[in-house]
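Removed: one protein chain of the complex. Kept in place: all other protein chains.
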Amino acid sequence: MSDKPLLQVQDLTAHHGAVRALDRVTLDVPERGLYAVLGANGAGKSTLLRTLTGLHPATSGRVTLDGEDITHLPAERAVTKGLAHVPEGGGVIVELTVEENLRLGGIWRGRHDPDTMAEVLDLFPPLEQRRGKPAGTLSGGERQMLAIGRALMARPRVLLLDEPSLGLAPMITEQIFTLLGDLRDRTWLTVVLVEQNAAGALSTTDHGFVLDQGRLAAEGASDDLLSDDRTRHAYLGF
Amino acid sequence: MTHFINLTLNGLATGAAYAALALSLVIIYQATRLVNFAQPAFALLSVYAALAVTQLTGSYWIGFAAALATGLTVGAAAERLVVRPIARVSPLNGIIVTLGMLLVVQGVVGMVWGNEQHGFGYAFSYVGRFSPADAFAVGAVAAVAVLLFLLYRFTPFGLRMRAAAHHPEAARLSGVRVGLMLTAGWAIASAIGALAGMLAGPPFLSPNVFDTVFVFGITAAVIGGLDNPFGSILGGMLIGLGGSYVSGYLGSELATLSALVIVVVVLSVRPDGILARPTARKV
Partner (left out) sequence: MSTTTGQRADRPTGAVSTPPQPPGRRGRALPLPARNLLAAAAALALVTALLMVTGDLTALRLAAVGYTFLALAGLQLLVGGSGQVSLGHGAFMMIGAYSMALLVLHLPMLPLATNLLIVIAVSVIAGIAVGAATARLHGPYLAGATLILAVGLPGIAHRYHDLFGGSNGLNVRMAGAPPFLDGIVSTSQWQALVVWFTALLGLALLATVSAGRLGRRMRAIRDDETAAAMAGIPVGRTKVVAFVIASAAGGLAGGLQAYVLGTVTPSSFSLVLSLTLIAALVLGGIAGLWGALWAAFAVVYLEIWASELAETLNLGSDVQNNLPLVLFGVVLILVLRFWPLGVQGALQTLRARVRRS
(Lines give C-alpha, C1' and ligand atoms only; values in the text may rest on other atoms or scores of the structure.)
Protein backbone atom coordinates (compact mmCIF):
# COMPACT_ATOMS: atom_id res chain seq x y z
CA MET A 1 0.00 0.00 0.00
CA SER A 2 1.27 3.50 -0.84
CA ASP A 3 1.85 5.70 2.17
CA LYS A 4 -0.22 8.68 1.11
CA PRO A 5 -3.85 7.95 1.88
CA LEU A 6 -6.18 8.10 -1.12
CA LEU A 7 -9.19 9.20 0.87
CA GLN A 8 -8.69 11.45 3.85
CA VAL A 9 -11.43 12.39 6.24
CA GLN A 10 -10.66 15.10 8.79
CA ASP A 11 -12.96 16.17 11.63
CA LEU A 12 -16.02 15.45 9.56
CA THR A 13 -19.25 16.53 11.24
CA ALA A 14 -22.76 16.15 9.89
CA HIS A 15 -26.22 16.66 11.34
CA HIS A 16 -29.68 15.19 11.01
CA GLY A 17 -31.67 18.20 12.11
CA ALA A 18 -30.40 18.97 15.58
CA VAL A 19 -28.80 15.59 16.13
CA ARG A 20 -25.12 15.21 15.42
CA ALA A 21 -24.94 12.15 13.20
CA LEU A 22 -21.19 12.40 12.60
CA ASP A 23 -18.96 13.90 15.26
CA ARG A 24 -15.51 15.00 14.13
CA VAL A 25 -14.72 11.73 12.38
CA THR A 26 -11.13 11.44 11.25
CA LEU A 27 -9.86 8.51 9.24
CA ASP A 28 -7.56 7.70 6.37
CA VAL A 29 -8.22 5.19 3.64
CA PRO A 30 -5.08 4.24 1.74
CA GLU A 31 -5.21 3.21 -1.86
CA ARG A 32 -6.11 -0.35 -2.72
CA GLY A 33 -7.68 -2.60 -0.19
CA LEU A 34 -10.89 -3.60 1.43
CA TYR A 35 -12.04 -1.53 4.39
CA ALA A 36 -14.98 -1.99 6.69
CA VAL A 37 -17.00 0.64 8.50
CA LEU A 38 -18.87 -0.99 11.35
CA GLY A 39 -21.06 -0.14 14.27
CA ALA A 40 -24.50 -0.52 15.70
CA ASN A 41 -27.66 0.81 14.09
CA GLY A 42 -27.68 4.58 14.05
CA ALA A 43 -23.95 4.79 14.68
CA GLY A 44 -23.53 6.96 11.62
CA LYS A 45 -22.17 4.47 9.10
CA SER A 46 -24.58 5.27 6.30
CA THR A 47 -24.37 8.97 7.05
CA LEU A 48 -20.62 8.75 6.66
CA LEU A 49 -20.88 7.32 3.17
CA ARG A 50 -23.62 9.73 2.16
CA THR A 51 -21.62 12.70 3.39
CA LEU A 52 -18.52 11.47 1.57
CA THR A 53 -20.38 11.37 -1.73
CA GLY A 54 -22.31 14.55 -1.16
CA LEU A 55 -25.80 13.13 -0.76
CA HIS A 56 -25.78 14.60 2.71
CA PRO A 57 -24.29 17.99 3.56
CA ALA A 58 -21.23 18.19 5.76
CA THR A 59 -21.56 20.67 8.58
CA SER A 60 -17.82 21.00 9.06
CA GLY A 61 -14.59 19.17 8.39
CA ARG A 62 -12.77 18.11 5.28
CA VAL A 63 -12.80 15.22 2.84
CA THR A 64 -9.92 14.87 0.43
CA LEU A 65 -9.65 12.47 -2.46
CA ASP A 66 -6.14 12.13 -3.83
CA GLY A 67 -5.30 15.56 -2.52
CA GLU A 68 -8.39 17.24 -3.92
CA ASP A 69 -10.93 18.75 -1.51
CA ILE A 70 -14.27 17.14 -2.22
CA THR A 71 -16.04 18.10 1.00
CA HIS A 72 -18.79 20.11 -0.63
CA LEU A 73 -18.80 18.46 -4.00
CA PRO A 74 -22.36 17.87 -5.26
CA ALA A 75 -23.33 14.23 -5.47
CA GLU A 76 -23.55 14.15 -9.26
CA ARG A 77 -19.89 15.15 -9.51
CA ALA A 78 -18.66 12.44 -7.17
CA VAL A 79 -18.49 9.79 -9.86
CA THR A 80 -16.44 12.10 -12.09
CA LYS A 81 -13.79 12.19 -9.38
CA GLY A 82 -13.63 8.44 -9.21
CA LEU A 83 -15.96 7.89 -6.27
CA ALA A 84 -18.73 5.35 -6.87
CA HIS A 85 -21.40 4.80 -4.25
CA VAL A 86 -23.77 1.86 -4.05
CA PRO A 87 -26.49 3.12 -1.72
CA GLU A 88 -28.39 1.07 0.79
CA GLY A 89 -30.66 -1.37 -1.04
CA GLY A 90 -28.60 -1.02 -4.18
CA GLY A 91 -30.48 1.80 -5.84
CA VAL A 92 -31.27 -0.33 -8.85
CA ILE A 93 -33.80 1.37 -11.11
CA VAL A 94 -36.45 -1.26 -11.54
CA GLU A 95 -38.16 0.41 -14.47
CA LEU A 96 -35.01 0.17 -16.59
CA THR A 97 -33.54 -3.01 -18.01
CA VAL A 98 -30.38 -4.63 -16.65
CA GLU A 99 -28.43 -3.30 -19.60
CA GLU A 100 -29.83 0.21 -19.20
CA ASN A 101 -28.90 0.22 -15.53
CA LEU A 102 -25.36 -0.74 -16.45
CA ARG A 103 -25.15 1.84 -19.21
CA LEU A 104 -26.28 4.43 -16.72
CA GLY A 105 -23.28 3.65 -14.58
CA GLY A 106 -20.89 4.63 -17.32
CA ILE A 107 -22.90 7.46 -18.77
CA TRP A 108 -20.87 10.22 -17.20
CA ARG A 109 -18.05 9.51 -19.54
CA GLY A 110 -20.26 10.18 -22.56
CA ARG A 111 -19.73 7.45 -25.07
CA HIS A 112 -20.87 3.98 -24.25
CA ASP A 113 -17.98 1.70 -23.30
CA PRO A 114 -18.61 -1.82 -24.59
CA ASP A 115 -15.35 -3.15 -23.15
CA THR A 116 -16.20 -2.23 -19.59
CA MET A 117 -19.71 -3.56 -20.12
CA ALA A 118 -18.26 -6.88 -21.27
CA GLU A 119 -15.97 -7.02 -18.24
CA VAL A 120 -18.81 -6.36 -15.83
CA LEU A 121 -21.09 -8.92 -17.46
CA ASP A 122 -18.23 -11.38 -17.28
CA LEU A 123 -17.97 -10.76 -13.58
CA PHE A 124 -21.67 -11.37 -13.03
CA PRO A 125 -22.97 -14.16 -15.28
CA PRO A 126 -26.57 -13.90 -14.03
CA LEU A 127 -26.66 -10.32 -15.31
CA GLU A 128 -25.46 -11.42 -18.73
CA GLN A 129 -28.31 -13.90 -18.86
CA ARG A 130 -30.97 -11.30 -18.03
CA ARG A 131 -29.46 -8.48 -19.97
CA GLY A 132 -32.62 -7.20 -21.63
CA LYS A 133 -35.02 -7.85 -18.79
CA PRO A 134 -36.40 -5.14 -16.52
CA ALA A 135 -34.37 -4.88 -13.38
CA GLY A 136 -37.52 -5.37 -11.36
CA THR A 137 -37.53 -9.05 -12.30
CA LEU A 138 -34.19 -9.74 -10.61
CA SER A 139 -33.83 -11.45 -7.27
CA GLY A 140 -32.38 -9.63 -4.29
CA GLY A 141 -28.91 -11.01 -4.80
CA GLU A 142 -28.95 -10.29 -8.52
CA ARG A 143 -30.05 -6.73 -7.85
CA GLN A 144 -27.13 -6.20 -5.53
CA MET A 145 -24.85 -7.55 -8.22
CA LEU A 146 -26.41 -5.16 -10.72
CA ALA A 147 -25.90 -2.29 -8.31
CA ILE A 148 -22.24 -3.15 -7.89
CA GLY A 149 -21.87 -3.72 -11.62
CA ARG A 150 -23.37 -0.32 -12.34
CA ALA A 151 -20.90 1.29 -9.97
CA LEU A 152 -18.03 -0.55 -11.62
CA MET A 153 -19.12 0.70 -15.04
CA ALA A 154 -17.93 4.11 -13.92
CA ARG A 155 -14.38 2.72 -13.58
CA PRO A 156 -14.05 4.20 -10.11
CA ARG A 157 -11.00 4.44 -7.91
CA VAL A 158 -13.01 4.14 -4.73
CA LEU A 159 -16.08 2.00 -4.36
CA LEU A 160 -18.38 2.69 -1.42
CA LEU A 161 -20.94 0.05 -0.53
CA ASP A 162 -23.72 0.64 1.97
CA GLU A 163 -24.77 -2.63 3.59
CA PRO A 164 -24.47 -4.87 0.52
CA SER A 165 -25.55 -7.91 2.49
CA LEU A 166 -28.82 -6.40 3.71
CA GLY A 167 -31.67 -8.78 3.19
CA LEU A 168 -29.58 -11.31 1.35
CA ALA A 169 -29.13 -15.00 2.09
CA PRO A 170 -25.79 -15.95 3.67
CA MET A 171 -24.69 -17.76 0.54
CA ILE A 172 -25.18 -14.74 -1.66
CA THR A 173 -23.50 -12.54 0.92
CA GLU A 174 -20.57 -14.91 0.82
CA GLN A 175 -20.43 -14.63 -2.96
CA ILE A 176 -20.45 -10.86 -2.83
CA PHE A 177 -17.73 -10.66 -0.21
CA THR A 178 -15.62 -13.09 -2.22
CA LEU A 179 -16.15 -11.00 -5.32
CA LEU A 180 -15.06 -7.86 -3.51
CA GLY A 181 -11.96 -9.64 -2.33
CA ASP A 182 -11.22 -10.64 -5.93
CA LEU A 183 -11.60 -7.07 -7.07
CA ARG A 184 -9.19 -5.96 -4.38
CA ASP A 185 -6.65 -8.53 -5.50
CA ARG A 186 -6.90 -7.98 -9.23
CA THR A 187 -7.35 -4.24 -9.48
CA TRP A 188 -6.27 -1.04 -7.78
CA LEU A 189 -9.77 -0.57 -6.48
CA THR A 190 -10.26 0.74 -2.96
CA VAL A 191 -13.42 -0.65 -1.47
CA VAL A 192 -15.12 0.75 1.62
CA LEU A 193 -17.84 -1.43 3.01
CA VAL A 194 -20.46 -0.35 5.53
CA GLU A 195 -21.83 -3.41 7.23
CA GLN A 196 -24.11 -4.50 10.03
CA ASN A 197 -22.77 -8.00 9.55
CA ALA A 198 -19.54 -7.23 11.35
CA ALA A 199 -18.21 -10.77 11.55
CA GLY A 200 -18.57 -11.37 7.82
CA ALA A 201 -17.14 -7.98 6.97
CA LEU A 202 -14.15 -8.35 9.24
CA SER A 203 -13.25 -11.76 7.88
CA THR A 204 -13.05 -10.38 4.35
CA THR A 205 -11.60 -6.94 4.84
CA ASP A 206 -8.10 -5.75 5.67
CA HIS A 207 -8.90 -2.92 7.99
CA GLY A 208 -11.86 -1.76 9.98
CA PHE A 209 -13.28 1.48 11.36
CA VAL A 210 -15.78 1.26 14.18
CA LEU A 211 -18.27 4.06 14.66
CA ASP A 212 -20.26 4.66 17.81
CA GLN A 213 -22.84 7.45 18.01
CA GLY A 214 -21.19 9.38 15.23
CA ARG A 215 -17.68 9.10 16.61
CA LEU A 216 -14.80 6.92 15.58
CA ALA A 217 -14.55 4.52 18.51
CA ALA A 218 -11.92 2.12 17.28
CA GLU A 219 -9.91 1.17 14.24
CA GLY A 220 -7.35 -1.39 13.31
CA ALA A 221 -6.50 -4.37 11.20
CA SER A 222 -9.56 -6.55 10.74
CA ASP A 223 -7.95 -9.56 12.32
CA ASP A 224 -7.05 -7.52 15.38
CA LEU A 225 -10.55 -6.17 15.69
CA LEU A 226 -11.97 -9.66 15.38
CA SER A 227 -9.82 -10.96 18.19
CA ASP A 228 -10.34 -7.94 20.46
CA ASP A 229 -13.16 -9.11 22.70
CA ARG A 230 -13.73 -5.74 24.33
CA THR A 231 -14.30 -3.89 21.07
CA ARG A 232 -16.47 -6.68 19.72
CA HIS A 233 -18.70 -6.72 22.76
CA ALA A 234 -18.90 -2.97 23.13
CA TYR A 235 -19.57 -1.95 19.56
CA LEU A 236 -20.16 -4.91 17.33
CA GLY A 237 -22.61 -6.98 19.29
CA PHE A 238 -20.85 -10.27 19.36
CA MET B 1 -72.91 5.42 -41.59
CA THR B 2 -71.25 8.51 -43.02
CA HIS B 3 -72.29 10.35 -39.92
CA PHE B 4 -70.48 7.76 -37.84
CA ILE B 5 -67.34 8.06 -39.95
CA ASN B 6 -67.48 11.82 -39.78
CA LEU B 7 -67.82 11.69 -36.05
CA THR B 8 -64.97 9.21 -35.80
CA LEU B 9 -62.62 11.32 -37.88
CA ASN B 10 -63.63 14.42 -35.98
CA GLY B 11 -63.11 12.62 -32.70
CA LEU B 12 -59.65 11.48 -33.77
CA ALA B 13 -58.63 14.98 -34.73
CA THR B 14 -59.81 16.59 -31.50
CA GLY B 15 -58.43 13.59 -29.66
CA ALA B 16 -55.04 14.37 -31.12
CA ALA B 17 -55.00 17.76 -29.42
CA TYR B 18 -56.09 16.18 -26.14
CA ALA B 19 -53.44 13.54 -26.56
CA ALA B 20 -50.75 16.16 -27.05
CA LEU B 21 -51.80 18.05 -23.95
CA ALA B 22 -52.08 14.79 -22.03
CA LEU B 23 -48.62 13.79 -23.23
CA SER B 24 -47.14 17.03 -21.98
CA LEU B 25 -48.76 16.47 -18.61
CA VAL B 26 -47.47 12.91 -18.40
CA ILE B 27 -43.91 13.94 -19.22
CA ILE B 28 -43.96 16.44 -16.40
CA TYR B 29 -45.59 13.98 -14.08
CA GLN B 30 -42.98 11.34 -14.86
CA ALA B 31 -40.18 13.78 -14.25
CA THR B 32 -41.38 15.55 -11.15
CA ARG B 33 -44.39 13.63 -9.85
CA LEU B 34 -46.53 16.74 -10.22
CA VAL B 35 -49.56 17.52 -12.31
CA ASN B 36 -48.84 20.86 -13.95
CA PHE B 37 -52.13 22.72 -14.02
CA ALA B 38 -50.45 25.67 -15.66
CA GLN B 39 -49.78 23.67 -18.82
CA PRO B 40 -52.77 25.05 -20.76
CA ALA B 41 -51.75 28.55 -19.71
CA PHE B 42 -48.23 27.98 -21.06
CA ALA B 43 -49.81 26.71 -24.26
CA LEU B 44 -52.02 29.79 -24.35
CA LEU B 45 -49.04 32.09 -23.99
CA SER B 46 -47.17 30.19 -26.70
CA VAL B 47 -50.05 30.45 -29.14
CA TYR B 48 -50.50 34.15 -28.53
CA ALA B 49 -46.76 34.56 -29.06
CA ALA B 50 -47.20 32.75 -32.35
CA LEU B 51 -50.05 35.11 -33.21
CA ALA B 52 -47.88 38.13 -32.55
CA VAL B 53 -44.96 36.74 -34.54
CA THR B 54 -47.20 35.68 -37.42
CA GLN B 55 -48.71 39.14 -37.56
CA LEU B 56 -45.23 40.58 -37.57
CA THR B 57 -43.64 38.31 -40.14
CA GLY B 58 -46.63 37.20 -42.15
CA SER B 59 -45.51 33.56 -41.91
CA TYR B 60 -47.50 30.92 -40.08
CA TRP B 61 -44.56 28.59 -39.75
CA ILE B 62 -42.27 31.14 -38.17
CA GLY B 63 -45.07 31.78 -35.73
CA PHE B 64 -45.32 28.04 -35.16
CA ALA B 65 -41.64 27.91 -34.36
CA ALA B 66 -42.08 30.86 -32.03
CA ALA B 67 -44.81 28.96 -30.23
CA LEU B 68 -42.54 25.99 -29.64
CA ALA B 69 -39.72 28.22 -28.53
CA THR B 70 -41.99 30.04 -26.09
CA GLY B 71 -43.17 26.73 -24.72
CA LEU B 72 -39.61 25.58 -24.17
CA THR B 73 -38.61 28.76 -22.40
CA VAL B 74 -41.68 29.15 -20.23
CA GLY B 75 -41.59 25.51 -19.14
CA ALA B 76 -37.92 25.66 -18.21
CA ALA B 77 -38.29 28.96 -16.35
CA ALA B 78 -41.36 27.78 -14.45
CA GLU B 79 -39.66 24.62 -13.22
CA ARG B 80 -36.41 26.24 -12.28
CA LEU B 81 -37.67 29.43 -10.70
CA VAL B 82 -41.11 28.69 -9.32
CA VAL B 83 -41.80 25.02 -8.91
CA ARG B 84 -38.52 23.59 -7.73
CA PRO B 85 -38.07 25.64 -4.55
CA ILE B 86 -41.68 25.06 -3.62
CA ALA B 87 -42.17 21.41 -4.50
CA ARG B 88 -39.01 20.58 -2.55
CA VAL B 89 -40.87 21.42 0.64
CA SER B 90 -44.27 19.94 -0.15
CA PRO B 91 -45.61 18.13 -3.22
CA LEU B 92 -49.12 19.40 -2.54
CA ASN B 93 -47.81 22.96 -2.53
CA GLY B 94 -46.05 22.13 -5.80
CA ILE B 95 -49.36 21.31 -7.42
CA ILE B 96 -51.12 24.33 -5.96
CA VAL B 97 -48.41 26.66 -7.17
CA THR B 98 -49.07 25.44 -10.69
CA LEU B 99 -52.63 26.64 -10.15
CA GLY B 100 -51.15 29.98 -9.16
CA MET B 101 -49.13 30.08 -12.37
CA LEU B 102 -52.25 29.18 -14.33
CA LEU B 103 -54.06 32.19 -12.91
CA VAL B 104 -51.15 34.55 -13.43
CA VAL B 105 -50.28 33.52 -16.99
CA GLN B 106 -53.86 33.31 -18.19
CA GLY B 107 -54.64 36.62 -16.51
CA VAL B 108 -51.63 38.34 -18.03
CA VAL B 109 -52.59 37.10 -21.48
CA GLY B 110 -56.02 38.60 -20.90
CA MET B 111 -54.48 41.85 -19.78
CA VAL B 112 -52.16 42.15 -22.75
CA TRP B 113 -54.36 40.89 -25.56
CA GLY B 114 -57.81 41.45 -24.14
CA ASN B 115 -60.68 39.09 -23.60
CA GLU B 116 -62.16 39.36 -27.07
CA GLN B 117 -61.42 36.89 -29.77
CA HIS B 118 -58.55 37.24 -32.17
CA GLY B 119 -58.61 35.50 -35.49
CA PHE B 120 -55.64 33.30 -36.15
CA GLY B 121 -55.29 32.17 -39.72
CA TYR B 122 -54.50 28.51 -39.98
CA ALA B 123 -51.99 27.11 -42.47
CA PHE B 124 -54.25 24.26 -43.46
CA SER B 125 -57.82 24.43 -44.59
CA TYR B 126 -60.62 23.07 -42.50
CA VAL B 127 -62.60 21.95 -45.50
CA GLY B 128 -63.56 18.37 -45.91
CA ARG B 129 -64.46 15.37 -43.86
CA PHE B 130 -60.94 14.77 -42.74
CA SER B 131 -59.49 18.11 -43.57
CA PRO B 132 -55.83 18.85 -44.05
CA ALA B 133 -55.98 20.57 -40.68
CA ASP B 134 -57.15 17.38 -39.04
CA ALA B 135 -54.56 15.34 -40.87
CA PHE B 136 -51.84 17.68 -39.71
CA ALA B 137 -53.08 17.39 -36.14
CA VAL B 138 -53.02 13.64 -36.10
CA GLY B 139 -49.77 13.48 -38.02
CA ALA B 140 -48.00 15.99 -35.85
CA VAL B 141 -48.96 14.28 -32.62
CA ALA B 142 -48.03 10.88 -33.99
CA ALA B 143 -44.65 12.22 -35.12
CA VAL B 144 -44.00 13.79 -31.73
CA ALA B 145 -44.95 10.60 -29.94
CA VAL B 146 -42.56 8.57 -32.08
CA LEU B 147 -39.74 11.08 -31.66
CA LEU B 148 -40.21 11.13 -27.92
CA PHE B 149 -40.20 7.38 -27.79
CA LEU B 150 -36.95 7.24 -29.72
CA LEU B 151 -35.46 9.95 -27.57
CA TYR B 152 -36.29 8.25 -24.33
CA ARG B 153 -35.47 4.73 -25.38
CA PHE B 154 -32.39 5.03 -27.51
CA THR B 155 -30.45 8.10 -26.55
CA PRO B 156 -28.16 8.67 -23.55
CA PHE B 157 -30.09 11.86 -22.88
CA GLY B 158 -33.31 9.87 -22.71
CA LEU B 159 -31.71 7.37 -20.35
CA ARG B 160 -30.61 10.19 -18.10
CA MET B 161 -34.10 11.65 -18.09
CA ARG B 162 -35.72 8.37 -17.26
CA ALA B 163 -33.21 7.65 -14.52
CA ALA B 164 -33.73 11.12 -13.04
CA ALA B 165 -37.48 10.59 -13.09
CA HIS B 166 -37.59 7.08 -11.62
CA HIS B 167 -34.80 7.23 -9.09
CA PRO B 168 -33.19 10.65 -8.62
CA GLU B 169 -30.70 9.48 -6.02
CA ALA B 170 -29.34 6.60 -8.06
CA ALA B 171 -29.21 8.91 -11.06
CA ARG B 172 -27.17 11.47 -9.16
CA LEU B 173 -24.74 8.82 -8.05
CA SER B 174 -24.27 7.88 -11.68
CA GLY B 175 -23.36 11.43 -12.53
CA VAL B 176 -26.73 12.58 -13.90
CA ARG B 177 -27.51 16.20 -13.22
CA VAL B 178 -31.01 15.56 -12.00
CA GLY B 179 -32.01 19.19 -11.69
CA LEU B 180 -31.10 19.83 -15.30
CA MET B 181 -33.12 16.80 -16.38
CA LEU B 182 -36.15 18.08 -14.54
CA THR B 183 -35.88 21.46 -16.23
CA ALA B 184 -35.40 19.77 -19.59
CA GLY B 185 -38.46 17.62 -18.96
CA TRP B 186 -40.62 20.63 -18.24
CA ALA B 187 -39.20 22.44 -21.27
CA ILE B 188 -39.94 19.56 -23.63
CA ALA B 189 -43.36 19.02 -22.11
CA SER B 190 -44.29 22.65 -22.48
CA ALA B 191 -43.12 22.67 -26.09
CA ILE B 192 -45.46 19.75 -26.73
CA GLY B 193 -48.16 21.66 -24.89
CA ALA B 194 -47.52 24.56 -27.25
CA LEU B 195 -48.00 22.16 -30.15
CA ALA B 196 -51.30 21.08 -28.61
CA GLY B 197 -52.24 24.74 -28.43
CA MET B 198 -51.41 25.35 -32.06
CA LEU B 199 -53.59 22.39 -33.01
CA ALA B 200 -56.53 23.28 -30.79
CA GLY B 201 -56.46 27.03 -30.74
CA PRO B 202 -57.12 28.35 -34.21
CA PRO B 203 -59.11 29.71 -35.86
CA PHE B 204 -60.18 31.91 -32.96
CA LEU B 205 -58.17 32.72 -29.89
CA SER B 206 -59.32 34.02 -26.58
CA PRO B 207 -57.88 33.63 -23.08
CA ASN B 208 -60.44 30.96 -22.29
CA VAL B 209 -60.08 29.03 -25.53
CA PHE B 210 -58.20 26.19 -23.88
CA ASP B 211 -60.44 25.74 -20.88
CA THR B 212 -62.24 22.71 -22.29
CA VAL B 213 -59.14 21.29 -23.93
CA PHE B 214 -57.39 21.62 -20.59
CA VAL B 215 -59.97 19.60 -18.75
CA PHE B 216 -60.15 16.94 -21.41
CA GLY B 217 -56.39 16.82 -21.62
CA ILE B 218 -56.07 16.21 -17.90
CA THR B 219 -58.82 13.65 -18.07
CA ALA B 220 -57.06 11.90 -20.93
CA ALA B 221 -53.81 11.83 -18.99
CA VAL B 222 -55.52 10.48 -15.91
CA ILE B 223 -57.42 7.67 -17.59
CA GLY B 224 -54.42 6.73 -19.67
CA GLY B 225 -52.29 6.34 -16.63
CA LEU B 226 -49.93 9.10 -15.64
CA ASP B 227 -46.93 6.81 -15.75
CA ASN B 228 -47.29 5.95 -19.38
CA PRO B 229 -46.94 8.24 -22.39
CA PHE B 230 -48.80 5.80 -24.60
CA GLY B 231 -51.63 5.97 -22.13
CA SER B 232 -52.04 9.65 -22.83
CA ILE B 233 -52.35 8.98 -26.55
CA LEU B 234 -54.91 6.29 -25.85
CA GLY B 235 -56.71 8.44 -23.32
CA GLY B 236 -56.79 11.39 -25.69
CA MET B 237 -58.32 9.31 -28.45
CA LEU B 238 -60.89 7.82 -26.07
CA ILE B 239 -62.00 11.18 -24.79
CA GLY B 240 -61.97 12.69 -28.25
CA LEU B 241 -64.00 9.89 -29.80
CA GLY B 242 -66.35 9.65 -26.83
CA GLY B 243 -67.04 13.36 -26.88
CA SER B 244 -67.55 13.32 -30.63
CA TYR B 245 -70.05 10.48 -30.59
CA VAL B 246 -71.98 11.91 -27.67
CA SER B 247 -72.08 15.35 -29.27
CA GLY B 248 -73.20 13.87 -32.53
CA TYR B 249 -75.90 11.57 -31.25
CA LEU B 250 -77.01 13.05 -27.96
CA GLY B 251 -76.22 16.73 -27.92
CA SER B 252 -73.13 18.78 -27.30
CA GLU B 253 -73.92 19.86 -23.73
CA LEU B 254 -73.50 16.29 -22.67
CA ALA B 255 -69.97 15.99 -24.05
CA THR B 256 -68.39 16.97 -20.76
CA LEU B 257 -70.63 14.64 -18.84
CA SER B 258 -69.65 11.83 -21.17
CA ALA B 259 -66.05 12.47 -20.19
CA LEU B 260 -67.12 12.20 -16.56
CA VAL B 261 -68.77 8.87 -17.23
CA ILE B 262 -65.71 7.58 -19.07
CA VAL B 263 -63.49 8.64 -16.19
CA VAL B 264 -65.69 7.00 -13.58
CA VAL B 265 -65.95 3.79 -15.56
CA VAL B 266 -62.26 3.55 -16.40
CA LEU B 267 -60.96 4.46 -12.96
CA SER B 268 -63.40 2.11 -11.27
CA VAL B 269 -61.89 -0.76 -13.14
CA ARG B 270 -58.30 0.49 -13.27
CA PRO B 271 -57.75 3.05 -10.48
CA ASP B 272 -54.33 3.93 -11.81
CA GLY B 273 -55.31 4.39 -15.41
CA ILE B 274 -55.65 1.98 -18.31
CA LEU B 275 -52.01 1.47 -19.09
CA ALA B 276 -50.56 1.98 -15.66
CA ARG B 277 -48.00 -0.52 -14.56
CA PRO B 278 -49.07 -2.19 -11.34
CA THR B 279 -46.50 -1.23 -8.74
CA ALA B 280 -46.18 -3.15 -5.53
CA ARG B 281 -46.79 -1.04 -2.51
CA LYS B 282 -43.69 -0.88 -0.38
CA VAL B 283 -44.47 -1.76 3.18
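Should a chain be cited, it is by its letter among A and B, assigned in written order, with residues numbered from 1 in that chain.
We take it that a residue touches a chain if its C-beta (ideal position, glycine included) is under 8 Å from a C-beta of that chain, and two chains touch if they have at least 3 such contacts.
This one's a predicted model, so the numbers in the text were calculated from it and none came from an experiment.
In the whole complex the chain that is left out makes contact with B. When the omitted chain is restored, the residue from B:90, B:117 or B:155 that touches it is B:90.
Considering the whole complex, the residue from B:5, B:103 or B:147 that touches the absent chain is B:103. By the touch definition given at the top, chain B reaches the unshown chain through residues 29, 33-35, 37, 82, 85-86, 89-97, 99-104, 106-108, 110-115, 207, 211, 215, 218-219, 221-223, 226-227, 251, 253-254, 256-257, 259-260, 263-264, 267-268, 271-273, 276, 279, 281, 283.
In this section, only the chains that are shown with their structure count from here on.
Chain A and chain B, compared by their mean Cα positions, are separated by 42 Å.
Within the complex formed with chain A, the chain B residues making contact are 156, 159-160, 162-163, 166-167, 169-178, 277. Residues 53, 55, 75-80, 84-85, 87, 91-96, 100, 103-105, 107-108, 110, 112, 150-151, 154 of chain A touch chain B in their complex.
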